[in-house]
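So that we are looking at the same thing, I have put the structure below in structure tokens.
Excluded from the complex is one protein chain; the other protein chains are retained at their positions.
Moving on, here comes subunit A:
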Amino acid sequence: MQKNALHILLADDDEDDRLFFKDAFEEVKIQTKVQFAHDGIELMAHLMHPETILPDILFLDLNMPKKTGKECLIEIKKTEHLKHLIVAIYSTSSSEEDIEDTFIQGANIYIKKPSSFDALKKIINEVVTLNWHYHTSGLNRDTFLLRLK
């Protein structure tokens, strides 16, 4: 395990999506360590565990059994040692309502799950190379939803 590897955590109940995600990261030429949580409960248990090293970016699916992504997001933003965690919403839904809600609750970026592997790689590349300092300091409704050029 390399020290300077980017630490990524994906919370998604869908096995295929986790597979796509893993494959995409392997193909992206960046040193990363990708971990997975299978649902909201597992995610929160992992984050709350005292020995856990917090990820650099958390990719959060919204539609999960047991505990939804939105509930997790609210909990994270309420917890003192987690509230500065960078949260990227990663969802099939592109409904205005979901985008609006997660923006208000403090997510950093909203990613609509793409429908091709190529697009997924592009998105991942974009997100991991994003200047997070710039992106977190002034949250902007217009740049919240990630659009690929």
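By definition in this document, a contact is a pair of C-beta atoms (placed from the backbone, for glycine too) under 8 Å apart; a residue touches a chain by one contact, two chains touch by 3 or more; residues count from 1.
The criterion applied here is as follows: contacts and distances are computed from a predicted model.
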- Message: Tell me the UniProt protein name of the chain this structure doesn't show, selecting from "TonB-dependent receptor", "ABC transporter permease", "histidine kinase" or "Anti-sigma factor antagonist".
- Response: "histidine kinase"
- Which residue of A:63, A:105, A:125 or A:143 touches the chain not shown here: A:63
- In the complete assembly, which of A:93, A:125 or A:143 touches the absent chain? A:93
- Query: In the full complex, which residues of subunit A touch the absent chain?
  - Reply: 14, 16-17, 20, 63, 92-97, 113-118, 120
